[in-house]
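One protein chain is absent from this view; the other protein chains keep their places.
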């Protein structure tokens, strides 16, 4: 929140050389884990995140069984070495909240009615953390669900936009998140055109709110193309190959 | 324990102007909470305490079911802002012990045999704490049980007496509790003439012990009259009206 | 690990006067606890350890039932006053690991197949701790199992050997454990000639490793004779008498 | 946990959706009409600030405690603000005693963000000795009765408690922070207002009660400041929202928030 | 948890009540007669003080550990005393491993109060540097075998361990508390004695064993000091007591306590 100082220069170029509406480099891999029923690995900026899915499987404890649909469980967890200062491995309040919003962002895409009385588990492990880890986690997790062959209405893809001073920017990295003026993680179901996660931090005029929100959706659709390619590579182009998509500056 | 210094003056008048055997002002309200099956609010000196009752209800987990009677659960809890230094919200050892003695003080008044295989829950929340919060909590909790329509043998009412120096006094406030020489919380079932809670702190001669104990019973009976009025107001005098009883100095 | 300084002198005599291959004094009592189904108390050097056994008994929670054998539970726990600095009563990571290796050391001696669907509980409480508390605990625990009448293939008996400098020594005490150069706790089933616990700390040449290991087995067999005497005293020589065996220097 | 009655719920929802189609709600409110809001402050004299808020039948009590503390390493000259919430077991038949649930943690964190992101409290005025000592403001919320929309009721309670809180003025003597007897207000700069909107069927309704929450698919909370800026938001529940409805919700939050802010200012000035 | 056998219990109780009517107990004791008390001290040389107490078949081991600590802000010149109890899983078929149960917490707190309220230890003599450093006395109790009346057995163990505990004498040098090699006793001033009385049917019996506890309706523990003063009490269990019985219990506690105090003094002097 310390202000605009050097996060963006007079030519609109950000610290890492990006324009206001550019994404950091993203790399996706599907089907990378041996035991999990489905998995995906994402590198997004400095984020390195593994998502894995087990299920549908038996529900334990039994009293949590949902008679008409699957129970979706989700844990977002940061490895102790993923951040600058070593993180205690026990789940923090922040991780508990993010686990909840990721679960809510994914559950409406999963056709849970197809799997009554079962559990589907989604494990998101942040191995290295940068700005936007929750949307990166969702993007990987929905690929892992698809990899596990779980019936879905649509993929879910996320992107975070925000503010540097009064400038709307896409895809904040860690420094921009901490020293910038606002962060807005958004997850969408791109084909259905619906928003499944929205959180807002910062102070936005009504105009900037709309601009950042719409930019997040636009960027999400762009990342969705990378998701499709990663799945294509997985199912038609050999196992666990990497889909590296560097966006041309616009 | 620092002694008698100024807690009581040469004319037997205490710091707040009370005589040795006077009560602090007490205010009772029954039926104040919307969701609870029964509830009561008490202000007693600076104590502000809410008691609420749910039940009889299903017992979870099942293995705690008592086949021949109701399971009475009780939690005495202090809000973090209820004391001078912010209290950690997790239950302290003190709160765990007080929850136990309150439960034991109430359970013999409830006709638990009338509700086999069910649970009755009593929640006592101290919003602001002063001396005697456990007896105030019991006094409110037994009203909440009555408000919930639970069959009872008698009400339960509490009062704490104690020592300032070698002077027996009634109803210690926070300062008197901390700097005085003894505290004796007592709860009674006034019609049956039985004691359902008794704890003693301090150093009492045999004579002072009896004097303080009998004073606590006498004061309890006095407060019982306020309980009756509060219930009358609740059931015949309109909803959730306040019964404010300021005792004339004796 | 600070080296050899004064732990053993030029004549091969250790701080407490023992030779390299001597044991500390050991005292065993069987059947000392009233409620437990079996129990044994051991004093070994400054170790004072109580072991007690309950079972075979019903398994709670039910989902832990093993259909074809008994479930062996084991807790190794140190009393807060058992060590130089007061120990937090909550189980430490060290205690959790030792509980596991003790359980694994005992379970192969118990004929668990004879008690399907039951639990056998072994509680090892260290009242005063010295070097070698885990092997002392195992030695007592197997006596407690025998005292409880549990069918066993053999007793289990432990001894720890190790290094002071490059000198292999038997039965390290606390100081030798902390300032010596290696500790190797070993538990054996003496009649079957099998090893049921082995842990190693320190830096051993291949030769010293074998020497220490074989010394531990030899010493274990010696302590086994004390176990037999303690059981004989228990079942033929009156109740809970003490078997004190001081080894002649060899 | 006690099971809710799903049959009654589904009949209720059917009736609710029918009514909403004609712009009405079961309790007679307009779609963008919050329930009756009542704010009482100073109810816990032992706290530095406190507020008892009822929003319909939802009842929240917030208490502020102020002490000195050690600043976070990355903000050595800023005070500390902590918002905590407990959904008391007395608050509903479904609440349980125990460590904070996922719901209570989300509630506390969303409330906290609304306060923090709006820069309601000027944290730089809470510094005492850089890197060593700052003022720490703890706000604890007791959720006492649940009838829907905990987010807004809790937020109003926290804002009201902070707006009326008094703290000792500190002076620095010999590199130590010493409390004086003088009581001063917490340095409050803005009044953030949270507005929660639920979607039932395809309609958006403001300030859902429990009955409406049982029928809603989606919930969105948007916090706005005195200048009509949006400073925090949280979409909740296992369903989606269209981009158009997000913008509609933003506009509603700004307009409804303005009226609520006026009430809060009135009750706390 | 293992279920107790209620059929056997109710037959036992019937027999017990019949006997009590004629002033006898199942184990042959008089109504006001405690079981055999055996006290051994110094059993844990690594502890500053220790005592192994058997009261009938109830077996408790208490150990004292002494260290320096930081005083509580409201008592800057007084030492710290902490009493803790663990009901070991080995102590009975009904005990369980895990964090302290409600019963263990009550046991520790009631024992602590008996010590603290009687002013057994002169806490002002445990101060070292006001506000900075004091002597902290930790007493941990291992309940090793349960045969009723844990309150008294634990209290006797704690009192005996404290009466025989030795601690390093401290001197203050350059504003630091430094331990000397000299061992001195803990400053013990009084010998509080806890006496627990159970009501079975309408009779009061002293020092109930497990069998009697299974049949009792009410339990009251009263701690008295060397001068016959009452310094702590705790009524327990889900039943009531008449005022007359409270006073009767007080008198019994004073008289029985006197005999037990003599035994404790003998074992610890």
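As written, the chains take the letters A, B, C, D and E, and residue 1 is the first residue of each chain.
FYI, a contact is a pair of C-beta atoms (placed from the backbone, for glycine too) under 8 Å apart; a residue touches a chain by one contact, two chains touch by 3 or more.
Just so it is clear, the structure is predicted and the values come from calculations on it, not from any experiment.
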Neighbouring shown chains of the undisplayed chain, as defined at the top: A, C
Residue of A:16, A:58, A:166 or A:207 in touch with the missing chain, whole complex considered: A:58
Which of A:33, A:70, A:106 or A:203 contacts the chain that the document leaves out: A:33
Residues of subunit C in contact with the chain not shown: 1, 93-94, 96-97, 99-101, 103-104, 107-108, 178, 182, 184, 189, 192-206, 209-210, 213-214, 217
Interface residues of subunit A (partner: the chain not displayed): 33-36, 39, 46, 48, 50, 52, 54, 57-58, 60, 75, 77, 79-86, 89-90, 121, 123, 125, 127-129
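In the analysis below, only the chains that are shown with their structure count from here on.
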Least step count from subunit C to subunit D, where 1 means the two chains touch: 3
Most widely separated chain from subunit E, with each centre as the mean of CA atoms: A
Contact-pair overlap exceeding half with C-E, pair selected from A-D, B-D or B-E: B-D
Relative to subunit C, chain with the most remote C-alpha centre: D
Chain centre separation (subunit B, subunit C; CA means) in Å: 52
Gap in Å, rounded to a whole number, between the CA centres of subunit E and subunit D: 48
Residues of subunit E engaged with two or more neighbouring chains: 100
Contacts with 2+ other chains: residues of subunit B: none
Topology of the chain contact graph, where touching chains are joined (line, ring, star, complete, other): line
